Every structure is written in structure tokens, then in C-alpha cells.
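With one protein chain withheld, the remaining protein chains of the complex are depicted in position.
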Amino acid sequence: MIEFQAVTKKYDDGTVAVDNLSLTIDAGRITVFVGPSGCGKTTSLRMINRMIDATSGTILLDGKDIRAQHPAELRRGIGYVIQHAGLFPHRTVLDNVATVPVLTGASKAVARKRAADLLERVGLPAELGKRYPAQLSGGQQQRVGVARALAADPPVLLMDEPFSAVDPIVRDGLQDELLRLQSDLGKTIVFVTHDIDEAIKLGDKVAVLRVGGRLAQYATPAELLAKPVDDFVASFVGRDRGYRALGFLSAQGVPIGPVATVALGAEVGQARAELDNGWAVVVDEAGRPLGWVSDQSLSIVEERVGRSDLVSGGSLFDVESGSLRTALDAALSSPAALGIAVDAAGAVVGGVVADTVLKALADARRTGEVPT
Amino acid sequence: MWEWLTNPDNWTKTFGTPGIPQRLAEHLQYTAVAVVIAALIAVPLGAYIGHTGRGGTFVVGMVNAFRALPELGLLILLALSMGVLLAFEAMTITLVLIAVPPMLAGTYAGIRNVDQSAVDAARGMGMREREVLVKVELPNALPLILGALRTATLQVIATASIAAFVSLGGLGRFVVDGLALREFDQMAGAAVLIAALAIVVELVLAGAQWLVVSPGLRAPRSRKRKATT
Partner (left out) sequence: MTWVLDHVDQLLSLSAYHLWLALLPLVLGLLIALPLGWVASRYYWARVILVPAAGLLYTIPSLALFVLMPLILGTLILDPLNVQIALTVYTVALLVRVVADALAAVPATVAAAATAMGYRPVGRFFAVDLPLALPVLLAGVRVATVSNISLVSVGSLIGVHGLGQALTEGFQRDNYAEIIAGIVLIVVLALAVDAVLVLVGRVLTPWARIGGRR
């Protein structure tokens, strides 16, 4: 657990990077510092491992003042991941990951074995260990950076915009990897980003900071979206926050209605008979949805319904893991105004209409599930 | 000229006058002594200045100024003021003064050019300052440091050729003597030897650099595509 007590960082020329920051970072959770440039998020992070020393105030790590320890000692117990990975170009990937264990006295062989395990953990093939950083792509380098930070099994992990320098598709993958790792390891992670969507996706709790280093709001992502404390936070969180907030509400209670299905390859006449309200969804042998047919689209089909005759469908709503947001999106994006609900295997189980989703939202508000 | 080079007499000591191998050895000795001393001064100093970042402009200014100093003049001045008995010391001082600026500049530039995020990461994972310098900055600065070492060594070899002017040995002796005796083949032969020496030393040092520097620091030569995520 990390505690900031009235921490301030002021530079000689008068700029205040962090202004009287007080908050508690829960152990075993991901806490995200987010805000525009100049809000002091990176400075605050770097004060935790004393890369920067506070001008006033105290930071406690598990109840102990971090200033009580020699900085180098402190840092060996804290993992540190930075934006461009900062891998040592002159060492192999394996030796890079093995750095901290060797630094704390482990034998090279033991450290390397551990490094190899970690590389696997972060999703990298074992033979990458022999290569040098210059031979890796940006995404791979970041993964190595994470592996390196985890090598000494530190309870705390500091991450300073680690995924900002890679392209969006790679970034998504890395974020999912981090969540997966965290579910296995349960570290105390402090994560800095300027991207509010990343903060909402990853954070158990999010601290929004203002320019000038002051804390604007410290809350769970759901609260942030539903109840931003002032205009700055509201505009920082961005548009569509009402819609995005739906992503945090489970869709367990949303009723699923019946939907007309037609097997792929069925005769035109038979298909027509199945149409409900002018539409039917075409499924394969396993019951998985392939697309829609309508009154109109069937009029040009000759004998049997084939793949090329289908109207492309909208997004799918997974009944087990889905949220109100995915349910609503399925309904809105469907050409038939009927969202397809599927089970874990991907087979069609029914349909959902936008009205029922909004009714479920109203119910959630009434029962207090949504913070008002 | 070829007769002079292939004449076996010149390759042995005749009547106490040193032949080619001896002069060659002298030349190498002057060079090695000066380069080692210069390295012992320049590399730690350059590393310290580069690592702490203080005194950078001084280094650049000093190196530029030193480049303007004529080696011959320096050598003559020192030899004269220190006297004939200390000619070797005078020359060594001159050679060291010639070798230090490029090595200082090279070490400083090498350390400054190390990827700063790697240095930040090193501190962040708990390395002490000395460890950061020795384990991260120096190995990564090695290409530039060794490059400067090669440049400096060549300049020393060149200046050592002039040592003969102040009555010292080395391959330059043949040039000076040859000029005095109007024996042109001797001069030419010596010039060829000096050039050959320089080229061979440069190749040897280049090979050594290739061996010593980490493969991770070699610039990618071909268009080999890097791995994709």
C-alpha cells in the first residue's frame, strides 16, 4: 500500500509540478494517474521510487517513509517500466530481463532461468531471449520491459506511459496482457497515462490530475463516468460518457426475446416463411450467426440462401459476459433493429431490443446499482 | 626504392646502426606508451564529464583549440626546453597532448549518446551511479570511444614519424637521414613503411573493435525486416 501525504514538488524556477497531493493507493490493485500534460502525473510516479525527491510531504510504502532507505535499495524492490522500454542495447534480451536478480546477488544461471520463464509469461517466444533489443519490434520491446520489471518479483510496479509509443492495435493487446498478468499476480500497480480510455479500461481506481499538479478526482472508473466532480473532469473524461458508463453495468437482467433463424442453404420459400417482422438471422450448423436475410434481400435469391445473399449483421451480445453497453450496441448496430444474443460457444440464443436495455438501465438506477 | 626495401642489409643491424625492425619497434614503442597514458587520462575524465554533464562546453572548446596546435612546434618547443637528454620524455608528452583531445571528445560524445531511457531505466531498477556508468553507459559508449582511440593512435603514429627531427628514433629516422644524405630511395622506402604501419595498425584496431563491442550495438547492415509483434 502506498500513501501520499500532502506531497508537493516545487522547482527552483517556481513551477509547481505536484501540489499537495494526498491519496492512498490500494495494495494489489491497478491505480491510474491520468491527466493532461503538465498535471504532474509522471512526477508523482517518479517520487514513489525516489527518481525525484519531494519538496515537502511524505510518501509511505507499507507504512514506512521511503526516505528511510537508500534510493538504490528502495528501487530494487520496485519494478519500473517506462515509455520506450529503456532496454540495454548492449545486452541480450535474456540478460536484460535478468538484470535486477543479478544485481541483488542471484547467480547468473538462476537469474537467466527466471528470465526465460518471465519471457514466456509475457507472451514472447523463448528464442527471442538470444536476440538484442535492436532486433525487436516496439511491442516486443515493451513486453521485455515488463518482464524485466517483474524479474525480482517486486510487490509494486510503476509504469510510466508504457504503451503510448506503440500503435493502437498493439496497445490493445498489451493492455489485455497486463490485465491477464494482474489477475495471476495481483501486484500493486501504479500506471500513468494521458489516455482516459486506457485509464478507464485498466484502472481499479483512477486519479485525475489537473495542470499544476492538483488532484481533481480520485474514484473508480464507473463513478468517474457517472459522477464527474466538476467541468474539468467531465470534459477530460470526454464525450459519450453516459454511453461508456454502460460498459460497467452487467446485462444479466436484460430479457432475451425470440429471434427468427434460418439455416444456411435453406430454400427461398422456406426462408420466407420464417421471416419475423420482415427479418431472419441465418445460422450455420453450430447455430452461430452468419448474417441476415430480409424480405427485400430474398427477392433476388434464386433457389437457396447462400453466403453471398446475406446482409451483414451488427455486433454480437454475449449473454454471460456482456454489459449493458454491448447489449445496446448489438441492438443499435443490427440492420433488423434486433441485437443478436449469443452464448459462450457463439451460438444464437435470442434477440434483444434497445427498449429493453434502456428499461434495464432505469431499473438499475432505481435499485441503486448506478451511482446517482 | 624497392632495392632499398628489399636489401637484406637494411633489415639487420649493421655496424651498430639500427635497421628497419629496430626502428619499427621504436616507433611502435613510442606510440604504445603515449596512447596508453593518454587513454588513462582521457577515458576516465571523459566518462566523468559525460556522465555528470558538467564541463561539456569546455571539452568541446578545448578539443577544437588543440587541433590547431602544430605537432611539430609542440615537439620542438618541449625538446628544446627540456634538453637533449629528455628528448624521449619531451616527445612522449607531445604525443600524449596530441592523443588526449580526440579521446576525451570521443569518450564524452560516446557517453552522452547512450540511449537516455536505458540510463533512466538502469537508475530506476536500483543501480547506483557508479554501476550505471560502468555497466550501462561505458559498454554502450564503446563504439565511439574505440573509434576515438583509433583516430588518436593514427595521429600519434603520424607525429612519431617526426620524432626523428629531434634526434630520436622511429621510422622517421630514415626520412630525415635520407634527406640529409640525399638518398631518396631511403626516404621513399621509409614513407612506404610508415604508411603500411599506419594501415596495418588501423586494421588491427578495427578488428579488435569488432570483437570487443557488443553485437547488440552493431548498426543493422542489411534491410532485414525486424520482427513484427
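Lettered A and B in written order, each chain numbered from 1.
One rule holds for everything that comes next: contacts are C-beta pairs under 8 Å (C-beta built on N, C-alpha and C of every residue); 3 or more make two chains touch, one makes a residue touch a chain.
Computed from a predicted structure; not experimentally measured.
S.K.: If I'm reading the header right, one chain is hidden. Which shown chains does it touch across the whole complex?
M.R.: B
S.K.: Identify the residue among B:Ala32, B:Leu72 or B:Ala208 that touches the chain left out of the display.
M.R.: Of the candidates B:Ala32, B:Leu72 or B:Ala208, B:Leu72 is in touch with the missing chain.
S.K.: Sort through B:Ile37, B:Met62 or B:Ala188 and give me the one touching the missing partner chain.
M.R.: The one listed residue touching the chain not shown is B:Ala188.
S.K.: For chain B, enumerate the residues touching the unshown chain of the complex.
M.R.: Considering the whole complex, chain B reaches the absent chain at 1, 64-65, 67-74, 76-77, 79-81, 154, 157-158, 161-162, 165-166, 172, 175-176, 179, 184, 187-188, 190-192, 194-195, 198-199, 202.
Going forward, only the chains that are shown with their structure count from here on.
S.K.: Can you compute the centre-to-centre distance for chain A and chain B, using the mean CA position of each chain? Integer Å is fine.
M.R.: 55
S.K.: Going by the contact rule set out above, which residues of chain A touch chain B in the complex?
M.R.: 49, 51, 71-77, 79-80, 82-92, 99-100, 103, 128, 132-140, 145, 148-149, 158, 166, 170, 173
S.K.: Provide the residue numbers of chain B that touch chain A in the complex, in ascending order.
M.R.: Against chain A, the touching part of chain B is residues 115, 117-128, 131, 136, 139-140, 142, 214-217, 220, 226-229.
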